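One protein chain omitted, others in place.
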Amino acid sequence: MRKWLIALLPLALTFYFASFIPAIAGGETSTATIEWIPSLDIQLSFYIDGLSLLMALIISGIGTLIIIYGGEYLAKDERLPHFYILTLLFMSAMLGVVLARNLIALFIFWELTSITSFLLIGFKHEYEKARKAALQALLVTGSGGLALLAGLVLLGLVGGSFDIPTLFQEAKSIQKDSLYLPILVLVLAGAFTKSAQMPFHFWLPGAMEAPTPVSAYLHSATMVKAGVYLLARFTPILGGTPEWHTLVIGFGSATMLLAAYIALQQTDLKRILAFSTVSALGTLVFLLGVGTPLAIKGAVIFLVSHSLYKGGLFLVAGSIDHETGTRDVNLLGNLRQSMPFTFVGAILATGSMAGIPPLVGFIAKEVVYEATLEESAALLLTGVAVLTNMLTVAAAVLLVIRPFINKAGELPKSPHETPLSMWLGPILLGILGLAAGVFAPAFGANFVEAAINGITQKPKTLHLALWHGWNTMLMLSMITVAGGVIIYIVLENLLPLMHRLRFNDVLSPATAYQKMLDGLLKVADAQTRLLQHGYLRRYVLVIVISTASLVGYTLVTLTDLASIQFEASTSVRVYEGLLFFLIMVAIGVGIRAKSRIAAVATLGVVGNGVALIFLFYGAPDLAMTQFAVETLTVLLFVLAVYRLPLIKEYSGKRVRIRDGLVAASFGIIMTALILMVISSALPSNLTNFFAEYSLPKGKGRNIVNVILVDFRGFDTLAEITVLAVAALGVYALLKWPTNDEKHANPTATQELDQL
Amino acid sequence: MNNKAQSLILSTAIHYLVPLLLLFSVFLLMRGHNEPGGGFTGGLVAAVAFELYAISEGTPKVRQLLRIKPLELIAIGLAIAVGSGMIGLFVGDPFMTSLWSGELPLLGKIGTPVIFDVGVYLVVIGVVLTVMLALAEE
Amino acid sequence: MEVLLAILIGSLYAAGLYMVMRRSLVKMIIGLAFLSYAVNLTIFTVGQITRGKPPLIPEGQALPTEPFADPLPQALVLTAIVIGFGLQAFAIVLIKRTYQSVGSDDIDQLEKAASHD
Partner (left out) sequence: MTDFLLVAPIITPLITAILCFFAGERIWLQRSISLIGQALILLSGVLILIQVERDGIQVTQLGNWPAPFGITLVADLFSAIMVTLAGLMGLSVIIFSMAHIDSQRERFGYYPLINVLLMGVCGAFLTGDMFNLYVWFEVLLISSFVLLALGGEQRQLSGALKYVTLNIIASMLFLTAAGILYGLAGTLNMADLSQRLPDIEPSGLTTVVAMLFLVAFGIKAGLFPLFFWLPDSYHIPPVPITTIFSALLTKVGVYALVRSFTLLFVQENEYTHTLLLIIAALTMITGVLGAVAQMEFRRLLSFHIISQIGYLLMGLAIYTPLALAGTVFFMIHVILTKSALFLVSGIVYKLHGTYDLKKLGGFYRSHVWLSILFLLAAFSLAGLPPLSGFWAKFLLVQAGLEDKEYGIVAVALFVSVLTLFSMTKIWSEVFWKPATITTTQPLTRSEWVASLVPLVSVVVLITAIGLGAEPMFRLSQDAADQLFDRSAYITAVLGDNP
């Protein structure tokens, strides 16, 4: 019951959109705008013209049927509410894509369809296959989406606006811009990934892991059409150039032919449908690439016809799976008796697929042939189209005969007809396909014409008829059907040959995807192991090298080392020279120190030497502090570290030389830098102020102390905070109750005891 | 380190030295505003005094002498320091603006920077003692 | 003298970094101490050293006697010394605890200890 109630929502939407038909068919357009991010020229604006209206009707109409169907199909699944929510979310996103008037808004909805479809494909997420397929779809369409983003932003920059109808006016200047080709390639990358054009098509058959209602909706009627919609929408902006023709026709034609060929080799119902969908998408892309008024007419009619029949067929496949427990065409059979309504739905859908009059698929095929025939490369293009269609016809025949007519094998379940909610969809879609064919003029006037005008942006009236008389196209149609039937008949014999050609392996981007993924993981792993090895000293080494090279390189390139003045302002006195010598010796001893005594002595000498330097240069406070801190440090060292073992040199000679060189070069750079700074320093801005105000306002005669407690007392406040926290840290480290010592290396503990 | 120092002479010397050093540290603190010295050096000297006492008498004695935990000393010192800064804030001046009393007998001028320096002094004593006592008691 | 000081500072940086790159914990501590001297001396030296009087105002005067040393670098270095002491105290104790816990003063053992986890 609930499914019917929920379906009211998309149904209402369908009626709402249908109410636009008269106005739009009359050549009007409609816009609604909500300001969103005005500073970035991004509005949440919607735009209804023939093209978006047609898409919106398909999305909401089929969506209604899917909700009803899915509600039954997943009736026993506890996550049915998730299905409803995600499907409705997806539907809104999809409507957003086709209705958006602003490029960025369009992109946002575009990405939302990717996200929701990710969740829908992974609906049966306890299966690893479903998770992988969902991820694959998301990665492929997501990458394409990011290319699209770059393309759209560039388009907006070049065209001066994110507003699509405004861009229609800028088409000429956009196509002349040097960025045109990058924009085109990026936009196509987005469209092709989404619409599963080769070589990005592999995610679509993978996505068949989704529950069938989802496949029916997303992967036949709506989401995969988003790429096609994008091409159609952008035809007036980007289309018509040689680059457009080459790229779009190239990808489209290859996809339509190869996918149709692969479809025939499948045995899983849904995979057959998936590849045949890829082929149909290829056809649509191909037609938009050709881009003549006839081709666009063909594209629009085929788009409608494909949405109707493929949606129906997926639902049929779902019903079969649901009732028999298998989708293997070699196993299935004889369902025409047990599932009569479904069978009727299947007949109507496959008939349209095969292009049998009076179904709408027939008109579509005629127009396609008409379009290819008027091209300069007519023979080639028509040939490709005919061949593709033959393969499609063969697939259509297969889809009827194998499950419904042939003898059945061992089925996991014994099939019964599905309830109304499940056969309603296929039948209704079939009838619509039939109606569109029979009432072709009305169909043409109300839907197709406005849609074509939406794509071309050059209003023209259109007369659509089912019957065109005996002409070339009809001949081709007949050849196609006959050829298709023949292919089906000899298919059994052809299959081994097809397999032996190993064409599919060569053309298998799915393997490439897997290899890329594996490669990525390997690279990531290797890189991380290389950089993030965990050895502290090598981290330090890298940091020192980086610093030395950044500072050193800048020093050499941006300054003049020759400007260093060596005659400094203060000469060297004897005791200073001696002190210098002493400290240098102590440093040398420190480096090579093997005993703790030597280490402590080194620290003491250097630290107190530094204190003496402070004293020599007028800094008694500093000297006092340094003496005191030095004493404390040595005490600390003795208390804490003295019990460590003898100082060992663990590194080999080469490592030591390497480290030494790096450290030395850093030291040299610092020396040079300091000399350089001394020779080009500006006079202090602050000293005189401090001297002047220390007594009258700071009330102190020790200027250093006045700075510490008054002029810059804030520093001191922070400094004592540091001290306080350090003390807290030491306290916590030492008093933390721990049982770690027990786990430590026993020999080391012994060593400790001995000391 | 917990053991009492072996030498009686040292012990006695330290006994006299400690009060002297503590006095000296207060002297350093008070004169720091005008002569070399101040909260840091004063605090360090006081800490060294307690440390010497710890060496001669053991750490429990020091804790006894101090009466409060060194960590608390730190907190009090910090509170004094930040409090002295806030006085300015409450009379409408920026944080840490100095306020001075008139000339007081013996002590000279008392101002918030001096109080601040007392805070520093206490923090330094507290920190050094926390670290050293904790290490010595390991 | 500036030249000598600059050389001294460079040597302290070099020695400090070299020792921080050793695997021995004790050497690392000494290295850090060297670095801290190097930094303090750097501030002091580039703050335009003078062999002048300390920046104290003699009794009865309003200004310090010229030439006097720039008091600001002194205040900065003093702050730096004290902060450095705090950090060093913490680092030393941390090293001590690490040594106790890992049972070796070879820093490379730390990685093994961490990856065992």
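Chains here go by letter, A, B and C, matching the order in which they are written, and residues are numbered from 1 within each.
Heads up, the rule we're going with is that a residue touches a chain if its C-beta (ideal position, glycine included) is under 8 Å from a C-beta of that chain, and two chains touch if they have at least 3 such contacts.
Since we're looking at a predicted model, the values are computed, not measured.
Across the whole complex, the hidden chain's contacts among the shown chains comprise A, B, C. Across the entire complex, the residue among A:406, A:514 or A:547 in touch with the chain not shown is A:547. The residue from A:40, A:377 or A:405 that touches the chain not shown here is A:40. Taking the whole complex into account, subunit C touches the unshown chain at residues 20, 28, 32, 35-36, 38-39, 42-43, 45-48, 72-73, 76, 79-80, 83, 86-87, 90-91, 94-95, 97-98, 101-102, 107, 110-111, 113-114, 117. One chain of the complex is left out; on subunit A, the residues touching it are 36-40, 104, 107-108, 111-112, 114-115, 118, 122, 125-126, 128, 131, 134-135, 138-139, 142-143, 146-147, 149-150, 153-154, 157, 520-521, 523-525, 527-528, 531-532, 534, 536, 539-540, 542-543, 546-547, 550-551, 554-555, 557-560, 563, 670, 673-674, 676-678, 680-686, 689-690, 693, 710-715, 717-719, 721-722, 724-726, 728-729, 732-733, 735-738, 740, 743. Within the entire complex, the positions of subunit B that touch the omitted partner chain are 71-72, 75, 78-79, 82, 85-86, 88-89, 92-98.
Following the convention adopted for this analysis, only the chains that are shown with their structure count from here on.
A count of C-beta contacts for the chain pairs B-C and A-B puts A-B on top. In this assembly, the C-alpha centroid of subunit A lies 49 Å from the C-alpha centroid of subunit C. Taking each chain's centre as the average of its CA atoms, subunit B and subunit C sit 24 Å apart. Among the residues of subunit A, those touching two or more other chains are numbered 620-621, 625, 629, 632, 636, 640, 701-702, 708, 716, 723, 726-727, 730, 734. For subunit B, the set of residues touching two or more other chains reads 34-36, 40, 124, 127, 131, 135. For subunit A in complex with subunit C, the residues that touch the partner chain are 533-537, 540-541, 544, 566, 568-573, 576-577, 580, 583-584, 587, 590-591, 593, 596, 599, 602-603, 606-607, 610, 613-614, 616-622, 625-626, 629, 632-633, 636-637, 640-641, 644-645, 647-651, 659-660, 662-664, 666-671, 674-675, 677-678, 681, 683-684, 686-687, 690-692, 694-696, 701-704, 707-708, 712, 715-716, 719, 722-723, 725-727, 729-730, 733-734, 738, 740-741, 743-745, 747-749, 752.
Chain contact summary for the complex, subunit C toward subunit A: residues 1-15, 17-27, 29-30, 33-34, 37-38, 40-42, 44-59, 62-64, 68-72, 74-75, 77-79, 81-90, 92-97, 99-108, 110-111, 114-115. The touching residues of subunit B, when paired with subunit A in their complex, are 1, 32-41, 44-45, 47-48, 51, 70-71, 74-75, 77-78, 81-82, 85, 95-96, 98, 100, 109, 111, 113-114, 116-117, 119-120, 123-124, 126-128, 130-132, 134-138.
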